[in-house]
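Missing here: one protein chain of the complex. Every other protein chain is in place.
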Amino acid sequence: MSEPAPSPCQYPDIRRQTVALTDGLSAEDMVAQSMPDASPIKWHLAHTTWFFEQFILKPLLPGYRQFHPQFNALFNSYYQGHGRPFLRAHRGLLTRPSLQQVLDYRAHVDQAMTQTADRFSVPIDFWQTLGLHHEMQHQELMLTDSLHLLWHNPLRPAWRAPRHQAKAKATPLSYHRFEGGLVDIGQPENEGFGFDCERPRHPYHLQPYRLANRPINNGEWLTFIQDGGYQQATLWLSDGWALAQQQHWQAPLYWEQDADGQWQQFTLAGLQPLDLEAPVSHISYFEADAYARWAGGRLPTEQEWEHAAQDQPIKGNFVESGNGLPQASPGKGMQQLFGDVWEWTQSPYVAYPGFRPTAGIAGEYNGKFMSGQYVLRGGSCATPKAQMRLSYRNFFYPHQRWQFSGMRLAKD
Amino acid sequence: MSEPAPSPCQYPDIRRQTVALTDGLSAEDMVAQSMPDASPIKWHLAHTTWFFEQFILKPLLPGYRQFHPQFNALFNSYYQGHGRPFLRAHRGLLTRPSLQQVLDYRAHVDQAMTQTADRFSVPIDFWQTLGLHHEMQHQELMLTDSLHLLWHNPLRPAWRAPRHQAKAKATPLSYHRFEGGLVDIGQPENEGFGFDCERPRHPYHLQPYRLANRPINNGEWLTFIQDGGYQQATLWLSDGWALAQQQHWQAPLYWEQDADGQWQQFTLAGLQPLDLEAPVSHISYFEADAYARWAGGRLPTEQEWEHAAQDQPIKGNFVESGNGLPQASPGKGMQQLFGDVWEWTQSPYVAYPGFRPTAGIAGEYNGKFMSGQYVLRGGSCATPKAQMRLSYRNFFYPHQRWQFSGMRLAKD
Amino acid sequence: MSEPAPSPCQYPDIRRQTVALTDGLSAEDMVAQSMPDASPIKWHLAHTTWFFEQFILKPLLPGYRQFHPQFNALFNSYYQGHGRPFLRAHRGLLTRPSLQQVLDYRAHVDQAMTQTADRFSVPIDFWQTLGLHHEMQHQELMLTDSLHLLWHNPLRPAWRAPRHQAKAKATPLSYHRFEGGLVDIGQPENEGFGFDCERPRHPYHLQPYRLANRPINNGEWLTFIQDGGYQQATLWLSDGWALAQQQHWQAPLYWEQDADGQWQQFTLAGLQPLDLEAPVSHISYFEADAYARWAGGRLPTEQEWEHAAQDQPIKGNFVESGNGLPQASPGKGMQQLFGDVWEWTQSPYVAYPGFRPTAGIAGEYNGKFMSGQYVLRGGSCATPKAQMRLSYRNFFYPHQRWQFSGMRLAKD
Partner (left out) sequence: MSEPAPSPCQYPDIRRQTVALTDGLSAEDMVAQSMPDASPIKWHLAHTTWFFEQFILKPLLPGYRQFHPQFNALFNSYYQGHGRPFLRAHRGLLTRPSLQQVLDYRAHVDQAMTQTADRFSVPIDFWQTLGLHHEMQHQELMLTDSLHLLWHNPLRPAWRAPRHQAKAKATPLSYHRFEGGLVDIGQPENEGFGFDCERPRHPYHLQPYRLANRPINNGEWLTFIQDGGYQQATLWLSDGWALAQQQHWQAPLYWEQDADGQWQQFTLAGLQPLDLEAPVSHISYFEADAYARWAGGRLPTEQEWEHAAQDQPIKGNFVESGNGLPQASPGKGMQQLFGDVWEWTQSPYVAYPGFRPTAGIAGEYNGKFMSGQYVLRGGSCATPKAQMRLSYRNFFYPHQRWQFSGMRLAKD
C-alpha cells in the first residue's frame, strides 16, 4: 500500500526542509558543479522555486508579479516548451544571482504559493503536489550532487560529522520464492499521487521467481573484486566492459584503498572505513549486471520487484534517519526493499501500456527520458520518505554511479 | 508458423551465395570501411569463415589444419573468450590478406566443413546451422555496409543497375484491431532453429491494440518533414533531440534534395528519384518515435508485432527479389510485416524471462548486447528469406540508420 | 628604457593590490572557473601566495611553519618538480578552502615574508621580485578570467560601473619606417628584473620595415567583417580557418549584435555599445593574421616591435587608469605601443640564442611553454604598469581570445 502523498498543506514544511538540508554548506559550496549530470545546490534551490512560479503562479495566480524576468531562462531545467533552457553544463558558472537572491526568490514564491485557494484561477492541488514531489526529488539530488562535488576535493572535506553508532550485522543472504502469474503493476488511477510514468495500472504476467531477502553488501562486493570480477570480460555486457576499461573501474565509485590496503569509502562525513555489512552503493547498472552474472543470478525486473514489495510497509533508512549512508539490517523476512539503496532492475525505463504524459505544461517531466535508462526501485538513504511509493520508478543511465544505487539478486 | 531453418545440407548454397553477392564489387571496394559500425566486405567474407573454423573445425574435426595462425586474431569479431579481437575501427586497414587469400580461406574451410559427418568428433548440426544463420546475417550487412561506403563517394557510384519496374501504389493506411490477452511469445523449444534470445517461449499479457496495415511510406515521411517534424523539440525523446541537433538530421539517411528541390535517395543502384509510395527506410529509432508522436500514434511493442504476425505467411520483398529497395504493396489485409523494411518496435532488446545464453563457445553471440538497443522485426529487402522467422529479434542502437529500418504505427 | 622593476619594498603594496582588485566580486564569484585556460579568483589569490611559501619561505626561512599541509597539492599550478599539481580543469571545484581561509593564508604568508632580511638563510631579493612579477601577472589574469566567467551568465552582470567619459577619436592610420640592420634584442643582464625568456640580449638582423602608428581599431575590424573577412578561406592560415569554421567565429570574442543590428561588446562594466575608435581586442592570432592579409600588410615580428618601441616611454592605458577597456588615442607619433591591448606578433615564442632557464626551483616558469605559442608585446588595459618592460614577452596559443589581445600592422 502506497504512502499518502504529501498534501498541499505540507508545502511550508517541505520547502523549509530543502533549505534546512544545506546546513553545513557555504555559499561557495553551493555554486560549483562537478559534472553536467549534477547541479549546484544553489541551482537546485532556484529551480525548484521556478517550478512553482512557472507552472502555477504565472499561469494561475492573477496579478502575480514574477521575481526576475530572466530567471525562467536560468532555472528552466529541460522544458523545451518553456523556452530554451540554459546550457546544463554551465550551471556552475552562475555565480549570480547570489545565494541570498535565490533565498529571496524562494521567499517571494513561497509567499505567493501560500495565498488562500480562492486567489487562484483554478484549483492548484494537483500542481502543488506535483511541485512538492519534484522538490523532494531535488532534495535527494542535493545530497548526491554535493557528495560528488566534495569527493573531487583533495582535502576530502566532510559535510557532516560522522554518526558513531553500533554497526549492525547483515542478515544471511537467502531467497524468497514468488509464484508470479498475472499480477497488477503500476499506480491505481485514483489512489493518491503518482507520476504519469507509474500509470496506468495494468496486468502483467510473471513467471515464478525468487528474490533475495536483502541487497548485496560491501563485503560480498569485495569478494567479487578479489575474484577478478572487474577483469573478466565475459561477465560483462559489451557496452559495460568497454566503459569499465575506458574509465578504469576497479571498484564502486567513492571506494579507495589506503596505503595499507584498507578500503575506505568517501561519504557525506568524509572518508570512512568501509562497512562490509552495509549494502553496496554507488555502482552502475553495468557493474550490478556483471556481479549478478558472476554470482549465478540476475537482476530482478521492476515488475518482480513491485510484486514482491506490494505487502511490505514503506519504512526503512530514508533521509530522515540522518545516516546519509546505507546500513545493514539484521532483520528477518524481506529486508530493505525501501530505503538504504536504490535497487537497479533489469527493466529499461519504458512506457507502461496506455501511458499518457501529464497533460499540458508538465508533459516533458518523464516521457521524453524513456530511452537508454534503467528503472531503479525503493528509494535510498538520501530519499525523503514521503516521496516513496510502491510504484515509484526512478531511472538512470546504466553508466551512472553517483546516486545511492545498489542491487538485489533474483533467480528464476 | 516460422519457416524451416536452413538445414546443414544448404551449407554449399548459402556459402556460395555470400560470394555471389559481391558481384559488381572490386577487390578495392571490398577493403574499405566507412565507419566502425560497418565492416569491409572482405572482412565479412573472412569472419563468416572464421566462425566455422573456430567454432566447429578446430574443436570438433580431429586433424584439422588451420588455414593461418593469425586469422583468429584478425577475424574474431567480438568474442572475448576467443582471444583479444582486432580493433573494430581498424578493419578497413587490413589490406592483407588479399581478397584472393580470403577466397582461398573460404575454400579451405568449405572443403573441411563438407567432410562426412563421421569425421567430426560430435554431431555438428546445431553449430553448422548456427553458422549458416550467422552467415546470412552477414550477407545482409554486406549490402548495408557497401551502400554506406559508396554513399560517401562523391561519384555516387552504383553497385548495380537500377531495376526499371512499374511502381506500385501503396494501399491506404488503416488499422487492424487485436484483442490481446495472455499470448505466447518467442520460439518454441523444439521447433527448428532459433537464436538463444528468441527463447524461451513464454506467456505475455497484451492490452487490446491496433496495428497499421502497412509501414509508413516516403510520401508520409515527406509530410512530416514539411510539417516541421525535425524542428519541434517536443516531438522527440530527449536523447534523440540532442542527437538530431548535433548531427543536423533533416531527413532520413540517404535522402537528398537536388538543386530543383526534388528529393532523391541514394540506393544500391546509385542516386534515384524518391519513390513516395515505398516504405520509408534508413530512419533511426529516434526519428521513428518522433514520427509516431507527431502522427498521434506510437510504435508497437515487439510482442504486439509478433502476435499480429503470427498467422501471416513469411513472404515478401526479401533479398531474393533482387530489388535491393523497399517497394510499395497494393494488397489488402496486413501488408509487408515481412520483408521491405525492418520495423522499429518500442521494445528495448532485453532477455526473455528464463533466458539462457547458448552454452559454451557461442555464449557471447547475443546476450552481451542486451543494453541500450531496440528490437526490430520482420526483415528487409536485404534479408535472406531463409533467415526470417516469426520470432526473429534484430536489434540496433536507437541512433543507427544505415540498415533498411522503417516503421509501422500502432495505437492503443 | 625599461621601467625599474618593483623592488622588494613594494611587496605589501602589490600584495594588497591583488585583494583590492576583487572589489565588487562575491565569494561565489571567486570560486567558479569558466574554462581550463582560466582560473577562479580564489585560486589566483591562493596560488600567488603559494608561490612565496613554496619558493621562499619553506626553503629559506628557518623555522617557517607551513599554513596547511595540502595547500602545495592544491595551489601548485604546473611545477612538476614540486609534486603532482591538482588537475587544472577542476580548479572550479575547490569550494574549500573558503575565501576567508585563503585570505588567512595570504596574511600568514605576508607576515612571514615581511620578516627582516637576516631571518632568511640567504638573500631573497631576486625570488621576492620574481614573486611580485608573478603576482602582477595573475592580477591581470584575475580581470580577464572574471570577464570570461561573467560573460557566460545570461544576466550579463557588470563587475564595475561603466566609466562615462568623452570618447577620443583615433588618430589616422599611418606607417613609420625603420631602417633595421643589426640591432640588440632582449633584456640586458644587469639592468633590473627580467624573466629568463627575455635574455640573453643578443644581436638580431632586421630588414627595413614599416610599422603602423597605432593598433587596428573596432571600426576597421567592422569593415573587415562587412567585407566577408570571416568567410574567405584564402585569407586565413589553414589551422585558423579550420578552427574558425568549427567554432563559428564571426566577430571578436565578446562582440554581439543586438536585435537592431547594433554591435555591442561585453566588458567588465557589462554590455556596452561598441566604441569604433578604440583598439580591437579579444582577437586570436588567427584572426589578427587574417586581418593583416586582408589589409595587405602583415603582423610585425617581436624584434621589429621591440626595436620600434625602444625609445618610447612606458606609459599608456594600463590597469591603473581604471578603464578596464582599450580606448582610442588621438596623439601623434607612435601611439599605444604600451597599454590598451597586447599586440600579437608573428613570432612564435621560442628561446633566444643562449637561453638558460632560471636555475633551480623556478626553472619551469617559462621554458617549458616554448612550443605552439606566439609572442604578444606591450601590455594591455588590464596590465599593472610596474610589470611592463620593453623586453617583456607575453605568450598565448594562436586560438586564444580571452585576453585583451589586439594587433598592429607592419609592412616590408
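Per-chain residue numbering starts at 1, and chain names A, B and C are given in the order in which the chains are listed.
Quick note on the criterion: a residue touches a chain if its C-beta (ideal position, glycine included) is under 8 Å from a C-beta of that chain, and two chains touch if they have at least 3 such contacts.
Computed from a prediction, not measured in an experiment: that's the story for all the values here.
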Legend entry - Which displayed chains the unshown chain touches: B, C
Legend entry - Candidate in contact with the missing chain, chosen from C:Q100, C:S121, C:Q207 or C:Q247: C:Q207
Legend entry - Where the unshown chain meets chain B, residue by residue: 26-32, 34, 42, 70, 73-74, 86, 90, 92-99, 149-150, 152-155, 157
Inset, instruction - Spell out the interface residues on chain C facing the chain that's missing from view. - result: 78, 80-81, 182, 202-207, 233-234, 236-241, 285-286, 289, 298, 301, 346-348, 350-351, 353-354, 363-364, 368-372, 398, 412
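By our rule, only the chains that are shown with their structure count from here on.
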Inset, instruction - Give the chains in contact with both chain A and chain B, ordered by label. - result: none
Legend entry - Rounded Å distance, chain B centre to chain C centre (Cα mean): 58
Legend entry - chain A residues counted as touching two or more neighbouring chains: none
